[in-house]
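Only a single protein chain was left out; the remaining protein chains are all shown in position.
Note that the chains are named A, B and C in the order they appear, and that numbering of residues resets to 1 at the start of each chain.
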Amino acid sequence: MNAMLDAAWAVFVRELRLALRRPAEATQPLVFYCVLALLFPLGLAAQDVGLRAFAPAIVWVSALLAALLGIERLFRADVDDGTLEQWLLADVPFPMLVGAKLAAQWLLIAAPLIVAAPLIALALNLQPQAIGVLLLGLLFGTPVLVFSGGFAAALTVGAPRAGLLIPILVLPMMCPALIFGAGAVRAAQVGLSVEGPLYFLAAMMVLSLTLLPWAAAGALRNALE
Amino acid sequence: MWTWFHRLASPPSFYRFADRLAPWLLGLGLLLLAVGCYGGLFIAPADYQQGDAFRVIYVHVPAAALSLFVYVLMAVAGAIALVWRMKLAECAVVAAAPIGASFTALALVTGMLWGKPTWGAYWVWDARLTSELVLLFLYLGVIGLNQAYSDARTAARACAWLALVGVVNVPIVHYSVQWWNSLHQGSTILSLEAVRDPKISSSMLWPLLLTLSGSFAFFFAVWLRRLQNEVVARERGANWVRDCVLQAPLAAVSNEQSGMTGPELDPSMQSRQGRQRHGEPRGAD
Amino acid sequence: MSGLSKRQKRMAAVLVLVLGVGGAAFLGFTAFSKNMMYFYTPSDLLAGAAKEGATLQLGGLVEKGSLRREDGLKIVFVMADCEKQMPVRYEGILPDLFREGQGVVATGKLGIDPVTGERTFVASQILAKHDENYMPPQVAASLKTADGKHSCAPFKSLGRPAENLAGKPMTAAAEAPRS
Partner (left out) sequence: MANEGRYCKSQERRRVPHRLHCARNFPALAMSPLSVSDLAVSRGDRTVFSGLSFRVEPGEILHVQGRNGAGKTTLLETLGGLRVQIAGTIAGGPGASERHWLGHRSALNAALTPLENLRFWCALNGAGDSELLPALDQLGVKAQRNRLCGTLSTGQRRRVALSRLLAVKRPWWFLDEPLAGIDAAGLQLITQLLAAHAGEGGTAVVTSHQALPDSLPRLRALALDA
């Protein structure tokens, strides 16, 4: 058991190390997210009241697109240099290694988005009482975004030109997260109950964390064959 | 029984089986659809609430039922393909996707045409409509994924994974009208309660059952034909494809031109050459 | 090497799957018992589920005899969900199916009626919600009670679990048609 956890930890640490080697690339999603979200107020009239109504959707759509940025390349380097062959042949369950890699990606891509979200929310005039719900929703929803993006990346890793395909593949998996994540914030804005959407997001998160590493591992194995 | 299934799973016997079954299914399906549509449009009475607008039901309900059924079918075939590595099941997944997508699109379009006169809006973002739209995107994903790969087998198995993951959406579509307050109505015929206690007058029900069963027969006919094409494309190097599919045109061509592989050749030679000629060119390993 | 046999690994995998799917199902069904609705019911609004001024959807039946047409396209009616009632004010085009006794879903805000001073739902859009029952008019006429109300089963309040109401028509409502 320990050897399995050690192996998963090694995968996790390797991802972080690789991100540190290329800091510019690693911070791209965060920069993209901030720029995208802050473009909306620029496009609206100053102090437009509509901004506040759109804020939940803006934050969530920006997070979604940021999570998709570069997800296509997630497994490509490891497939091309033969690393994934070694993962497959190691005496450790392959889905666990894939899960560890995706978990590291969550920390690298999504965690900064959550940290930056309150600032973005303030810039979008979101009411303070809704910010907590926004963060909680992002906490539950971003693993869904990252893991389903990873699954789509695994599905297309053997296909040469899959860049345009990825949004279609992940849309069905990501749009429930968007609906309930933004829905919870909207409910909080007008004082409605936020429990339902948050519970649903949590359910989606648990389901994604459980099933998608298996599915992604299967898709990768298929692409390698 | 089991051996029968086993035999059927081999591409040549499946091909011959489908060849015999598909025309009958197609004829039956078209007949049922024609009678059902006539009954629905001309014989069934108008609804007490919706008047003639309710007649969309005779297209909308079969399309919606098939959109869910086909996806479940794809997921089951996908699971079989992944677990037992059965080529026919791989073909079944890819062959079903465009048909399922068509039915889903049909359900969405007829639903919109129905929604305007009854609800007062073409589209609302309620749970049923949204999840059905998601289903359409899942189908499009499978189709796109299948075309993204140059190798048919890898493509089909990737599609099988996507079908398996996406099947989570099917119960959400079906139960959305129960789980959430939605503008969409509840199930008229596809629920246990409705079987115990029919929610539709029998004079309106029988055409619906006819178009429903006709749509299923039509789907199976088209699916079998698509499966045949898929199987032949995948097996194009094999002997049986030469023998039972390509024989006539190929024999004609080869006799006219340069007299290549004719039927007069030694059978073992023929198989070897057939494979090399029709198989993909050997690439690098 | 990892200290687990193949069998143990498989057991562990199944355990993780069962825990994950079970946990997700539990969370999902908890979510369904909370507020996850496309629309609210009059009971929800009167129980204080939403603040005044928040845009939301309100669903219910148009109470028989409550529809009053004012000048132009303005109408006033009462929306009911078998338990509570809520006055609704609307100006605009109505769907063909809109009539007394019909299920409707209105989008709008909770506010104060300028004329009567009551708490009123001011709708900006009204959609008709028909139920899953289909029958010819003569059958419907023979089944309907004098009141002519429809089932309020599709209008589930937050406070009440859905199964209590499923298929249970209001006392004065039409029985489900038997054909």
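As a convention for this text, a contact is a pair of C-beta atoms (placed from the backbone, for glycine too) under 8 Å apart; a residue touches a chain by one contact, two chains touch by 3 or more.
Just so it is clear, the model here is predicted, and its values are computed rather than measured.
Peer 1: Specify the residue from the set A:L88, A:I168 or A:V190 that touches the hidden chain.
Peer 2: A:L88
Peer 1: Check the options A:L18, A:V31, A:A57 or A:I168 and report the residue that touches the missing chain.
Peer 2: The missing chain is touched by A:L18.
Peer 1: Please give every residue of chain A in contact with the chain that is not shown.
Peer 2: Missing-chain contacts on chain A: residues 3, 6-7, 9-11, 14, 17-18, 21-22, 77-78, 80-83, 85-92, 97, 224-225.
Peer 1: Since one chain isn't shown, list which residues of chain B touch it in the complete complex.
Peer 2: 85, 151-154, 234-235, 237-239, 268, 271-272, 275, 279-280, 282-285
Criterion: only the chains that are shown with their structure count from here on.
Peer 1: Could you please state the distance in Å, as a whole number, between where the Cα atoms of chain B are centred and where those of chain C are centred?
Peer 2: Result: the chain centres lie 35 Å from each other.
Peer 1: For chain C, give me the residues that contact two or more of the other chains.
Peer 2: 32, 36-37
Peer 1: Quick check on chain A: which residues sit in contact with 2+ other chains?
Peer 2: Residues 207, 211 of chain A touch two or more partner chains.
Peer 1: Quick check: in the complex, which residue numbers of chain A touch chain B?
Peer 2: It comes out as residues 151, 155-156, 158-162, 165, 168-169, 171-173, 175-176, 179, 207, 211-212, 215, 218-219, 222-223, 225.
Peer 1: Help me check something: in the complex, which residues belonging to chain A touch chain C?
Peer 2: Residues of chain A touching chain C: 1-4, 91-93, 95, 187, 189-193, 195-200, 202-204, 206-207, 209-211, 214.
Peer 1: Which residues of chain B touch chain C once you look at their complex with the stated criterion?
Peer 2: The contact residues of chain B facing chain C are 45-50, 53-54, 57, 117-121, 124, 126-127, 178-183, 185-188, 193-194, 197-205.
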